[in-house]
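All protein chains but one are shown at their positions in the complex.
Just so it is clear, A and B label the chains in written order, and each chain counts residues from 1 on its own.
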Amino acid sequence: MSAIIAPSSSPAPRAAAASRNRLRGPERVVVAQHRWALWIMGVLPVLATVSLVGAWLWTEHVLDAFAATGCSVTHTTPGCDATVNAYLDRQMWLREVLDRAGLMMMVLPALIGIFVAGPVIARELESGTYRLAWTQSVTPARWLAAKLAVPTVVTLASVSVLSAACTWAQGRAEGAYQGQEWHERTAYGSMGTVPVGYALCMLALGALAGLVLRRTLTATVVTVIAYGTLVAAFNSARNSLWPTLTDTFEQGSHYRFPDGAINVGTGWLTDSGQRLPHSTCLEWAPDFKQCLTEKDIALRYFDYHPASHFWPLQLVETGILLALAALAVALAFRVLRRHHG
Amino acid sequence: MAESAAVEYRIDRRSGVATYLQIVQQTKQALRLGLLEPGDRLPTAREVVEATAINPNTVLKAYRELEREGLVEARRGLGTFVTRTLGGAAAADDAPLRAELADWTRRARAAGLEKDDVSALFTAVLDSTFEGDQTG
Partner (left out) sequence: MTGAAIEATGLGMKYRGRGRGWALRDCSFRLPAGRVCALVGPNGAGKSTLLALAAGFLRPSEGTVRVLGSVPGQARARMAFVAQDKPLYPQLTVDATLWAGAELNPATWDQETAERIAGDLPRDARVRDLSGGQRTRLALALALGKRPELLLLDEPMADLDPLSRHRLMGALMAEAAERSTTIVMSSHILTELEGVCDYLLLVDGGRVRLGGETEDLLAAHTLLTGPVQDTAPHTVVESRTAGRLQTALVRRQGAVDTDVWEAAEPSLEELLLAHLRSPEAPALLTPSAAAGQAVATV
């Protein structure tokens, strides 16, 4: 019986397997080509997550032990010096671990960009091995798509896990000690959606650089420069990515700057509502009061981003990065079509 | 099923003789010597070119020539087969012509002729006898 059934049933799975291969063939070859690099990209977040959780668990243990001693950091209690020192050392250590993690997260997009610009694309064009793929049943566009898809999937998975781990660790640390503020560079850059945005943007820019420059070394150098420019540009523009809040108060009255906010700018407001820089009248100058009167200054203002602006700022920045990435990818396909039909 | 073919061709690219003619001549030689008999299959074009690295069309051209002379026939999907033999009895060891030639050769040797001299003499007589007869 089975002999009768077999012929009719076997062609279908074979056809399905063939069409599956057609979808994935180029991607599988890209994976085979870059097995090591992709393996590292996959293992990295696992290692990082384990270390962050480990670091946190150990620190928590120390915190609990410290709480049990009855010593306090703010009051000097006899006999507590050594315990307090050990406790503070532990806090410093955790802070350092988080700093390092944040730094690594800042470097990661550059590494991804270098990987795609150099080994994945430019090296193939430089050494001529692209012709191997293009003489198979694979169009240049399909080849580029596979070259982008594989690193994108791995990057998306790996960086998401890493930034989630960093976000978690920062959040836990915040309650326990005076850690990094959310807006500090390494903290902000390692949390939320921004790391994924930078990673994907650098992946796309790296691909474009590799495709246009066609030289491994030149393409990687240009990619690194592009990353530096990108980071510098966002650092100087970040505060204007979302409308700030403004507090005003009369000079001399008591004002408390909101906790966890970033000070974006401060100065004087005249009666007519005109803004003047803070340096117009300085508090320690002898003619300070006179200066205020002369300039019709009524109020002092502070522009700031409260902690609640973390997500709007992150999402706008990520959005711009993803738009840049999409633009770079579109350009890359265009360059490919222009040169190679 | 894939019974091996009865002849193997040797192609000499420096001989100055066209490649397809070499195949024709070697096939005829094999027919004369009785190495190929009616019903034998000639090697396929694929087999010939794989062994000799010559153009397949050359082999096909040679086979067409042999077919034109009525020595072989192509059976679709099966291959090219020998249909008749050449020179027939002349090739057999005990044929009278061969015996006469052997006798003549011995006498030439006894008369002091070297092997090359005998060969040259034979070729000269052969050429004058068959002059203008045919080519290829």
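Keep in mind that, in the parts below, contacts are C-beta pairs under 8 Å (C-beta built on N, C-alpha and C of every residue); 3 or more make two chains touch, one makes a residue touch a chain.
None of these values were measured; they are calculated from a predicted model.
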Considering the complete complex, of A:His61, A:Arg131 or A:Lys289, the missing chain is touched by A:Arg131
Sort through A:Ser51, A:Thr139 or A:Thr218 and give me the one touching the missing partner chain. A:Thr139
Touch as defined at the start, partner being the missing chain; which of A:Ala32, A:Ala68 or A:Ala82 qualifies? A:Ala32
In the full complex, which bits of chain B touch the chain not displayed? Write them out. 11, 13, 19, 44-47, 49-59
Considering the whole complex, not just the chains shown, which residues of chain A touch the missing one? 18, 21-22, 24-26, 28-29, 32-33, 127-139, 338-341
